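My questions will all concern the structure given below.
Every protein chain except one is present and positioned as in the full complex.
Coming up: chain A.
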Amino acid sequence: MSYEIIGITVLWIFLYGYLIVASVDFGAGFFAYYAKVTKKDHIMNQLISRYLSPVWEVTNVFFVFFFVGIVGFFPDSAYYYGTALLVPGSIAIILLAIRGSFYAFENYGSKKSNVYMFLYGATGLLIPASLSIALTLSEGGFILEENGVVSLDYLALFTSPYSWSVVVLAVVSVLFISAAFLTFYAARANDQAALKLVRKYALFWATPTIIAALTTFIALGQHNERHYQNMFDLWWMFGLSVGFFIIAMWLIYEGKRFGLAFISVMLQFFFAFFGYGASHLPYILDPYVTIYENATHEATGIALIVVFILGLFLLIPSLILLMRLFLFDADYVKGKK
C-alpha cells in the first residue's frame, strides 16, 4: 500500500471516530434541551455530567486530529479549503467554542441557565450541519479557482439540493446515533423510565436517517456522476450498512441487547462512511486535489505514519482506561461512585 492510501485511511478512521463520539455528544445536547422543555431531563443530565463532561476534550481532539492530519498528509488541501472555508470554518469554531465552554462553565457545579441549555442544544445541531459543508464542497463545483484565486460560490452552495440533503442527513444521523447510544446508556444505568423514553427516540429517528441517506444518494447522482457510479461498484459496503441498520432496529425494537444494537449502528455508519470515502477517491477536492498528485513529500508522509503507529500504542490503552472508568464501570454509570 502506498503512503498516500495509508494516510487517507488514517485520516478517515479519525473522522469516523469523530463522527461517532461527537454524534453522541451533539445529539445529547439536543435531547437534553428537548427533555428540559418537556420536563424529563433526568438521564440526559446524568449522561452529560458523568460521561460527556469527562470526555468532551477527547471528543474534540478527534476533530483536531483530522484537520491537522489532512494538512500534514495533503498540504494542498490546506490551501484550497483554507482559502474557501474562512467564513464557514470560523463560524464552526465559534459554535465549537460555545459548546466547549458549556462543559466548563455551566456544568461545573453551577445551575444550568436556560440560555446556555438552549445554546448547548442548538450547537449540537448546528455544528454537524456546518461541518458537513466541507464534505459537500469536496464533491466539486463549489470551490473555484480562477486566475490563481480560490473562492467559494455561496450561491451555488445554498441553492444546491445536494448540499441541503447532506445537512439534513448530518443532523438526523447525529440524532439517531445519539439516541441509540442513550438507549444503551440508560439500560446500563438500569434506569427504566429513561430507557423507555430514549428507546422511543431511537426508533423515531431511524426512519428519517434512512430517508435522508437515500435522498442524499440520489442528489449526489445529479451532482457528481463519477462518484455516484463509483458507489455502485462498492454496492456491497452499502448493503452491509443497511444490514447492520436492520439488526440494530430489530434489537432496539425487541428491547434487548442494547450494547450490541449500538455496535450495529456503529458498523452501519462504518460501512456507509467508508463506502462513501472509498468511492470518493482519488479526489480530496474534486477536481483540484487528489491523494496522489497533492500528497505531502514522501519523507514527511512516512514519518507521519510512523508517529501515528507509535501514538496508537499510547492512545489505545489510555482510551480503554477512560472507557472503563466512565462508560463500562456499571457502578459509576448507575451513579454509585
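In the analysis below, a contact is a pair of C-beta atoms (placed from the backbone, for glycine too) under 8 Å apart; a residue touches a chain by one contact, two chains touch by 3 or more; residues count from 1.
The working rule: contacts and distances are computed from a predicted model.
The unshown chain of the complex is recorded in UniProt as "Putative cytochrome bd menaquinol oxidase subunit I", chosen from "FAD-dependent oxidoreductase", "Carbohydrate ABC transporter membrane protein 1, CUT1 family", "SiaC family regulatory phosphoprotein domain-containing protein" or "Putative cytochrome bd menaquinol oxidase subunit I". Checked against the full complex, the one of A:117, A:247, A:284 or A:304 touching the unshown chain is A:304. Only one of the listed residues, A:37, A:218, A:260 or A:322, touches the absent chain: A:322. In the full complex, the hidden chain is touched by chain A at residues 53-55, 57-58, 60-61, 63-65, 67-69, 71-76, 78-83, 85-87, 89-94, 96-97, 100-101, 103-105, 108-110, 149-150, 296-300, 303-304, 307-308, 311, 314-315, 318-319, 321-322, 325-326, 337.
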